[in-house]
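A single protein chain has been omitted from the complex, and every remaining protein chain is retained in its original position.
First chain written, first letter: the chains are A and B, and each begins at residue 1.
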Amino acid sequence: MGDILRLVAKRLGLGLGILLIISAIIFFMVELLPGDIAQAVLGQGATPENLAALRKEMGLDQPALVRYFDWLTNAVMFDFGNSIVTGESVVNTISARFANTLFLAAYAAVIAVPISIVLGVLVALLRNSIFDRVVNVLTLTSISSPEFFLGYILILYLAVKTGMFPAISSLSNDMNLGDLLHRTFLPALTLVLVVTAHMMRMTRAAIINLLASPYIEMARLKGTPPWKVIVKHALPNAWAPIINVVALNLAYLITGVVLVEVVFVYPGIGQALVDAVSKRDFPVVQACCLIFAATFILLNLAADVGAILTNPRLRHPK
Amino acid sequence: MNVFVIIYYTLLLGGSCLAAFYNKRSAFLLLFSLTLISFILGIVGGVGALRVVATCAGLLALSAMVAYAFREFLVAIAPTNLAKELRTAPLTAGFGMFVIFTYAIAGIFAPWIAPFGEAQIISSAFAPPDETMLLGADQLGRDMFSRVIFGARNTVALALAGTVMAFLLGALAGLLAATTGGWFDQLLARTSDVIMSIPSLIFALLMLSIFGGELANNTTSFILLTVFAGVTGLLVVKAVSERSLIGWIIGLAVLAGVSMAFAVGMLSIFNPSEIILVLVVAVIYSPRVFRLTRAVAGNVVVMDYIEAAKLRGERTWYLIRREILPNSTAPLVAEFGLEFCFVFLLIAGLSFLGLGIQPPTADWGSMVRENATLISFGDVTPLIPAGAIALLTVAINFVVDWMLHRSSGLKG
Partner (left out) sequence: MKKNKDQVLMDRLADAARAGTISRRSFMHYAAAAGVTASAATGLWGTSAKAAPKRGGTLRVAQHDGNTSDQHDPGKYQSNFEIGYGHTVRAYLTMINADGTLGPDVAKEWSATPDAKEWTFVLDERATFHNGNKVTAADVLASINHHRGDDATSAAKSLLGDVVEIVDNGDHSITFKLAGPNADLPWLMTDYHLTVLPAKADGTADWQSGIGCGPYKVAELEFGVGGRFVRHEDWHGEGAWFDEVEVLVINDPNARQTALVTGDVDTASLLENKTLMLLARDPNIEVDNISSAQAITMPMHCDVAPFDNPDVRMALKLSINRQELVDKITFGAATIGNDFHHSPAMPYFPEAIPQREYDPEKAKSLLKKAGAEGLTVNLSTADSITTGAVDAAILYSEHAKAAGINIKVVREPNDGYWSDVWLVKPWCMVTWGARPTPDVMYSLAYKSDAAWNESHWQNERFNELLLQGKAELDNAKRMEIYHEMGMLARDDGGTVIPYFPNFVYARRSNVKHTGSLSPAWQMDGYRYASRWWFEG
């Protein structure tokens, strides 16, 4: 166990390093974007005078490096500053949004992860049967359609035609959990459709890949029933790639749902990030990207630890 | 009771009885359960529902026949060895190959197949289908059918180029990292962590906004392409030459030439803004491939036979080529099919946000977006390009499944 703790500590340290690099990359990418924040704020209404005045007010007359290190020194002390455009504190601007995003991701994950692993094991067991083929075609179709398109179709059938679910998922403060789950069902379902296929297919591939191994052959020759061969013998060795793909998809559920947010009018963090990018509002972009990056790093760390725990051979490198 | 219903049930029942008589258990179960379901459907949904079932079954049978015929056709024209392999292909794979073949023909010969140009305005907006326009017109009065055909050429070529490049870079790096380990492994892993930690859509949005405008010219794209090919090639050179200095020198010289040739080749196929798109896609997706390859190869590397090969003093390149790669192909091939879909969808998503392929070039992603609002009114126009995307990705994955099945060494 000590090994793993050491690994976790080391990886967390590395993660901080990665966050630092990302903050620099993001800062300079935002700097490289054509046009600056003052122009973005004033848009068509910009004249040389009010541009200059606004730049001064926003502190854009400072050199880029100075601004970056100013931000960095504050960020190290957990002060993410204020949005340049609105003057609001960044934490206030995005914390509620981030909570919404986490909720939707959790909602989708709770449905998608068990379904995909169970389905993956089932189709591996019943490989090449009609069931396998049908599940295969269905998941492939769902994964092959653009997610905004899936969203539109769900809205058409489940909201416009039947009226079972609301077409837009705007939230208000006085909702109870039941309302909330009902209101956010369609975006969650869209996300489930998007991620299930990937996880399920990876599970299936990882298991089938192992079925040719001698030890599986051995188990089979001993007369172990097929489901037991898969669940007891193949699955434990297939965890590494499965956990990896699950982690990837969880990260996607948190960081990649801008389009779903747009289609369902869900107040998540992705929309805030896209807005901030188009306004070149660097502190907000930076905070959102760092949150995403941190989420991703933590999930990956969890995946790697999981992989090591499930494959003793990795725990004791020869 | 009309003629259609009578024929429908007669065929089903007759088929079931025949299947039962000849002891075809699964066929009998399928046909008879379909009969039972039809009874219920017929009562609930009327003749209309039965017609839908019949149409679906007919389409399915038609695709099966096409798939079968196409597979036999391939077997007939292929050399003996290949023909033997092809004979093992299931019908789904046959169907997949047929679809891919059709798309390839449509893409390559688009200017001759399409009745109109992709930007040519020939009628009023949203004109319904007629003899000259098989699928009707789009929002500008351009022929939908011609645009779908041209879309095959533009979209598929872009997505394929992006995926292949992402795979070359990602898989090579992953294999090498898993084999060598140590600081090299750590460096690559951290680099990929950095790229992957930035959400792909945001990353693409930023990169395309930076490079999409003024910088989308021949010089910039040539430089970027050469750099990309150089980085990819560097991995090969490292694996092949290991610690020999001469190996490095020769390798680098060859590499420089190859990279530039590659850049020139790409520039002759795509225009600069498309190249930027391909590169962005490749950079975004290569870390995903890298991670998977590294995880899969990592499991292989700890095997005893690799240890044995290392003790024999085999070189890295040999290990990768002869020991690790063959034992990790299956998940990689499966991933290729899926990544291809993702690349496709990323490009479509970028089009949704207004980046991506430049109009009036037809691409399926933006065709879906342009017509998406019609769905609420039950108009199927936007379904056509979306269906084209879905059909191709499904077809590719059918073929991939077959290959996966074969390479896993599992028979039956």
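Operating definition for what follows: contacts are C-beta pairs under 8 Å (C-beta built on N, C-alpha and C of every residue); 3 or more make two chains touch, one makes a residue touch a chain.
Please read these numbers as outputs of a predicted model, since none were measured by experiment.
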item: Chains still shown that are in contact with the chain withheld from the display; value: A, B
item: Contact with the hidden chain (one of A:29, A:85, A:205 or A:250); value: A:85
item: Per the touch definition above, residue among A:98, A:185, A:264 or A:292 touching the missing chain; value: A:264
item: Identified contact with the non-displayed chain, of A:19, A:41 or A:150; value: A:41
item: In chain A, positions touching the absent partner; value: 33-36, 39-50, 53-54, 56-57, 83, 85-88, 93, 96-97, 152, 155, 159-160, 163, 166-168, 170, 173, 262-265, 267, 271-272, 275-279, 281, 284
item: Where the missing chain touches chain B, by residue; value: 119-121, 124-126, 139-141, 208-209, 212-214, 354-355, 358-360, 372-377, 379
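The working rule: only the chains that are shown with their structure count from here on.
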item: Chain B-facing residues of chain A, complex; value: 14, 17-18, 21-22, 25-26, 29-30, 32-34, 128, 130, 133, 136-137, 140-141, 143-149, 152-153, 155-156, 160, 198, 201-202, 205-206, 208-209, 211-212, 240-241, 244-245, 248, 255-256, 258-259, 270, 273-274, 277, 289, 292-293, 296-297, 300, 307, 311, 313-314, 317-318
item: Residue ranges of chain B touching chain A (in the complex, touch as defined); value: 26, 30, 90, 92, 190, 193-194, 196-202, 205-207, 209-210, 213-214, 288, 291-292, 295-296, 298-299, 302, 307, 330-331, 334, 338, 341, 344-345, 348-349, 352-353, 365, 368-369, 372, 375-376, 378, 382, 386, 389-390, 392-394, 397, 401, 404-405, 408-410
